[in-house]
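Everything below concerns the one structure shown next.
Only a single protein chain was left out; the remaining protein chains are all shown in position.
Showing subunit A:
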Amino acid sequence: MTVTEERTGAEVGRDRHRKEDARLITGRTMWTENLSLPGMVHLAILRSPMAHARITNLDVSPALRLPGVVEAFSGRDVADMQGSLPCVWPVTEDIVMPDYPPLAVDEVRHTGEPVAVVAARDRASAQDALEAIEIDYEPLPVVLDMEAALADDAPLVHGEKGTNRCYTWVLDSAAAGTGDDVAQAEADAEVVVRRRFIQQRLIPSFMEPRSVVVDPTGDQITVWSATQVPHILRILLSMSTGVAEHKIRVIAPDVGGGFGGKLQVTPEEFIAFAAARRFGRPVKYTESRSETMLSGHHGRDQIQDITVTARRDGTVTGISAKLLANMGAYLGIITPGTPLLGAFMYGGIYKFPAYRLECTGVFTNTTKTDAYRGAGRPEATFALERIMDELAAELDMEPMELRRRNWITHDEFPFTTSAGLTYDSGNYEAATDKAMEMFGYDDLRREQAERRASGDRIQLGIGISTYTEMCGIAPSRVLGQLRYAAGGWEAASVRMLPTGKVEVVTGTSPHGQSHETAWSQIVADQLGVDFADIEVLHGDTRTSHKGLDTYGSRSLAVGGIALVNACQKVVDKAKPIAAHLLECDPADLEFVEGQYRVKGSPGAGKTLADCALAVFTSHDLPDGVEPSLDGDATFDPENFSYPHGTHLCATEVDTETGRVTIRSYVAVDDVGKVVNPTIVEGQVHGGVAQGIAQALYEEAIYDDDGNLMTGTFVDYTLPSSADLPDFTTDRTETPATGHPLGTKGVGEAGTIASTPAVVNAVVDALRHLGVNDVRMPCTPERVWQAIRNAQGNAQEGGDRP
């Protein structure tokens, strides 16, 4: 039955304060680090100071003699039981997949790699004891640069593999039959623009450091972890260590942010698991911020060679991207696949007939990379939106006009791109028009012209990013085609309690996304119960046995639909019972505003609570009806979710110092229908801030020996609110067509959109001075250097390409 839709709007769409706020904002909640169990010991991990070396001697016994120390072990001690850390995305048949021992056994391949563990009665003693461990290294040659790593005589990160090339993955629209041939497009092109862009390495900076507690004393081994992926962690712990899945329980209590950084199955989780099993007592490990930065996975780190071909009138005929993607030293859970999450997005919102993407994964002696907010799509969107501006400059065309000429118009949906995706819905014109008006686009262009004419010390730049992205991960069949090891479905259960209250179990695992609030809003509408009468349960494999967790803006886009379907089952199951109570034919009933009523008669009906009580007593149920109203649903999407929007950024660039100041930032996003506007706004603000951070502030830097030079927040310059502008945000609403909620993912949109908007604005401010690129992050020094280089070129009479 579909009548529940009539209630839509009561809770969905409403600005509810978050149920989670009180406990999360005051910090009075169960973080993993708060947990203390009887007999628990604390782990400290010794990490390699070398980027590449053989371990020639390792003796933990001196540590054992220190006060408070209970146990200590090295990789060799647990070699047969620690398991190998899993990578679940072997993107090609011939991918090189090295062993990944949680504790290094013979060789270390990046600084920060765990080599030994101490367990002590308190954390301080464990930390002290690390200094007593005796370890000798024989240095091996280090390779950090991707191009150098691919050279014939390069030092090898994994000697036994004979190569630093992890894989090469190709998507070619001509070969796939989804579009034209890029080589032909280039041969026929009137204009060809090529650029190399560098996606610097970033460090996910979630608020709560990662922490894990393992209790081996019960019937099940219980693992608490500050993770985004409790379900995946359970399966992979089981598959990698051989401990049976039903003997492991994983709990993700409240988790303080992740941004992809906790979409990982970590060496530390495996080490704690091995330690607890070895000691037979509970263990806890909580990393320091410096350990997060050193050895938690990093994000981005690509070299992108982009070619775009066009006609003089601005019609783009093709795009091709050749990527080098830095894997780091090992493959984490989806390291190889992360760049490929962007592989289909180099055409963005445009109708480019020819498309080619080639991505080569490269091993280096650095910390592994993996998912970081947007994962692959920020890189794609950046390259695309940057080169659109470069093409506009080449054609001497207003950059927004160039975009208009090439984008899919609202009446062309659904639209299948040359990368092979089918976008269900969108309205790029509407979002852009709204954004341009709010931004005052024409006025700013006028001011820009005046400042250029007067040679003002402060130059104004306008940056555009008209983006779309694919999220709502993911249709299981597509994942299978991409050689991903799992599906993309999501599960939900609704339990009707005897008193009419509701427990909702979700397989998603929120770590800041407010599922408890949003899921309550959805269920309130679906079942006609009060928002306050709904409890959302998550993050414990004992309560929520089935789920694929939270990442890729999937929770609402996939899990939300499972939830609606589960509610539908409850409503369907209660109907014969309500009919029985009302002494009528079920076919005569409709479910409106939480009541079953006889169609056409507005008199008293029966609520779900009435039915729940009737089921509880089961004294008088119709014959053959099961005494349960509970509903379970698993939903596998047929398509991805394609939010889109237009972001506009105005920067003021101090041409003397190179400092970039964002003067205004307008984001108009279309995420389809919205469950809670405040939550969406929060996602956009945080996302935009994170994208700006890549454009202007953040970069992980290694020295020539492979030491991380940005290992604290003193050197890794994370912006705070003091560095960011006020954001002006608004929305257009083009519902998703594939499912009943009409929602699209919003978790990553801001990050995907904002980086190119900012860098385009920086370059736009300086283009008349001869600048056509600034490498990220656009630090004052890089901007100053770019201006200086351009002036130098101008003086030499040279013209930069």
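Here, a contact is a pair of C-beta atoms (placed from the backbone, for glycine too) under 8 Å apart; a residue touches a chain by one contact, two chains touch by 3 or more; residues count from 1.
To be clear about the criterion, contacts and distances are computed from a predicted model.
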Missing chain's UniProt protein name, "1,2-phenylacetyl-CoA epoxidase subunit A", "Xanthine dehydrogenase family protein subunit M", "UbiD family decarboxylase" or "Phosphonate transport system permease protein"?
"Xanthine dehydrogenase family protein subunit M"
Among A:P719, A:P735 or A:G770, which residue is in contact with the omitted chain in the full complex?
A:P719
Write down which of A:T607, A:T710 or A:T729 is the residue touching the left-out chain.
A:T710
Contact residue for the chain not shown (choose from A:Y467, A:Y697 or A:F727):
A:Y697
Considering the entire assembly, which residues of subunit A contact the chain that has been omitted?
123-124, 127-128, 288-291, 656-657, 659, 697, 701, 709-710, 712, 714-715, 717-720, 722-723, 779-781, 784-785
